[in-house]
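Showing just some of the chains, left in place.
When the chains are written out, they are named A and B in that same order, and each has its own residue count from 1.
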Amino acid sequence: MYNDWGGGHVMARPKLAFLNDLVQAITGNERRGKRAPITEEAAARNALSRPASERLAAACDVLMGRIGDAARVAVAEQALAAYAQLTKPERHDFFVMLRDRFNSSPEAIRTAFAAYDADPSARTLVPLFNAVEPPRQTLLRRLNTAPGATLKLVHMRADLLKAIADDPELAPLDSDFGHLFASWFNRGFLTIQRIDWSTPANVLEKIMGYETVHPMKGWQDLRRRLDPADRRFYAFFHPATGDEPLIFVEVALMRDTPAEIAPILNAPALDLAEEADTAVFYSINNTLAGLKGVSFGNFLIKQVVAELAAELPSLTTYVTLSPAPGFAGWLSGVKEPEAVKLAEELDQGAWLMDAAEAERLKPQVEALAARYFTEARSKSGAPRDPVARFHLGNGAAAWRVNWPGDRSDGAVKRAHGLMINYLYEPAAIEAQHEAFVRDGTIATGAPLAAILSR
Amino acid sequence: MYNDWGGGHVMARPKLAFLNDLVQAITGNERRGKRAPITEEAAARNALSRPASERLAAACDVLMGRIGDAARVAVAEQALAAYAQLTKPERHDFFVMLRDRFNSSPEAIRTAFAAYDADPSARTLVPLFNAVEPPRQTLLRRLNTAPGATLKLVHMRADLLKAIADDPELAPLDSDFGHLFASWFNRGFLTIQRIDWSTPANVLEKIMGYETVHPMKGWQDLRRRLDPADRRFYAFFHPATGDEPLIFVEVALMRDTPAEIAPILNAPALDLAEEADTAVFYSINNTLAGLKGVSFGNFLIKQVVAELAAELPSLTTYVTLSPAPGFAGWLSGVKEPEAVKLAEELDQGAWLMDAAEAERLKPQVEALAARYFTEARSKSGAPRDPVARFHLGNGAAAWRVNWPGDRSDGAVKRAHGLMINYLYEPAAIEAQHEAFVRDGTIATGAPLAAILSR
């Protein structure tokens, strides 16, 4: 274990004999231009031909050692290239190394704590903080100096999250990634872009791949969502991850609050955006698994409302048409006889084809849906539905349940076809947000309230 | 003092009665559009008419409290606007509040340390880290969500550095700024731009203001440094600080290593860049005092060398023509009789006009200059000359002393007109850097070595 990475640049060099050779190879290679063959030193050649896992370990040591800042860029690049070649077990070993080798030193922490404990102050806190902050955070920052590194580190964290699923002992590492990403992906660094039919094809292709709420069937489907006069489509980008959309939202401009998704996905409704009074957010997608926990959605919605309000003064209502992904799971756990019977009937699926049957079931579904959105809670006390957690947490109100709202296979399976509108009413957002955070109060709209009081 | 900012969103609301009114005022104001008068609530009006220091304090509390993420943007904007109105004493009070009120909790630290101490591991480190990291870092991150906030926070740190000069007890705060800025201004987020005569005028104007090594006398002077075929000019920018250059370097393309600055500043030397074999870095300027300690210079030099090498294959030599700002001060402390006499003669200044006199003094100046660059050390053992510390730390060699190299008033006063070339030899940089960091070894070029062995 290393003693003092940050400050003193003093490091007990590891016993990797080829370390100096590696630095020579990397910086020498760079010196001669990328295409030039490395002929100077056999040792350098050897260093670069070592297994990826060894090169990565060595490069990490170099990055934490006495190398010049500028030379670090090339070493970081090599490290990330080596990481990309690791197998799954090698990645696990790398994460273990990050956790154990680039960990804080208990001795240093104890020493710093003793000084702090004797005189707790902002002054004594500084060395304690330096002792506590794990060296791997510094390592990740240094890896991030390479061109294109940020996106690679986001993907590395996605790998980590998978590895944690198999080996929960890696979980502490995730704090370090999460902590850094919260800084790097600060709202102040994000830029909003309108996505339309003149957006570069490579960005559109990524978006097609990332849309999972209402998957797209190809380019024409994509085009229907962003090209017609009554559609808008926005995404956040970060300067360091370039073309990669971080989150995006799809908007339909309408003359009323919709109850069903299919008409929105199938065709435009209005010839002119100016005719609309309602902006419907009907699909919000986060894209990068490695950015888990870095919140973008609330900022995006707020910004899009501002953009739309500036462009289209005729808009008066901002509302979602959202899935209810936990409804079927919750319903299957409700043991009251009517609920059990309803679940069975829903599972049989006659309602999908038979309008009269759907009409018959509708009041019962609505009643249980209303309970689902207002009563069903997770263990932590938060609403059970993850989409509800997001919108209610943003200060929106659960406005109206819509059934059947989505007849697609996924929606039928997860929610018996149930959908819901959340209403974003600017004047109420802050109070509803606070009531939700403080007391868990769920704001409901008139239609939902009417069902609840039936 | 607050107990747990980060995790639980539980906060003992301060006794500032107008806090809720302020939030209402800010978010309500936003709701109605920026230009609309606030007529709804007298309380909101009152909140916004409170003194800036109170509004700032309240906004900080709101930011750390139960407010929604998206609403934070507006509150952060208000907080920074209020900060901009503070007087110097009010800024001091604000920094004190940052230090004391948004500090870590000793109890929380002791609890987390006890758990860690019993079982030191990556797992128990996480809560300790969370307890130790001061809440003000979170506050600064939240302030940074406002549009344009990053530059304002950089200026805030510049204010802090001045405040620390008067009140060293504020110093611990600087670690928090420094820590965050190191993340935000990571090399990976910077972009290099060539500055030339088609650069926007507002950027050029900033650059004129920031040039302090060889100050510019106006637009024509500026133009001479970036427009001729034998000049290059590069700057680093950061996406979040937009038009603001963070550091810039001025380059003259020449046929030899120059010994004097005046010819470079006065006129172009070559008609075609392709005729040059030497790239001379003759002025490097950091711009923002608030970015102290965030190192850009070494990255910039490395990147510029890469850009120039790609554009101009004829270049073989990369060298600086640098000032020696500590020479006069050092010389005045050398007590040997010849040195004292030389200092006197230099102060009299006859050499400025009289070439023969300059010729006579030259060997003595060179000998002392050679000692200055190779022997003079600060208390910490580093080279006494700050420019030397930078270039030697980058792995450059002290190549040749030049006297008289700069007859401008400032250079005469600070360095008796002495200049020096540092040589950036790609093949040697890493070894020289390491020797310098490890042993303090100063690499010297042949001309300097010749003087030393006289």
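Just so we're on the same page, a contact is a pair of C-beta atoms (placed from the backbone, for glycine too) under 8 Å apart; a residue touches a chain by one contact, two chains touch by 3 or more.
This one's a predicted model, so the numbers in the text were calculated from it and none came from an experiment.
Whole-complex tally (this structure file, single sequence, 2 chains shown): 4 copies.
Note that only the chains that are shown with their structure count from here on.
Contacts from chain B toward chain A in the complex involve residues 9, 23-24, 27-28, 31, 66-71, 73, 99-100, 103-104, 106, 109-110, 113, 116-117, 120-123, 125-126, 128-130, 132-134, 141, 144-147, 149-150, 169, 171-173, 175, 179-180, 182-184, 186-189, 191, 239-240, 295, 298-299, 301-302, 393-395, 426-427, 429-430, 433-434, 437-438.
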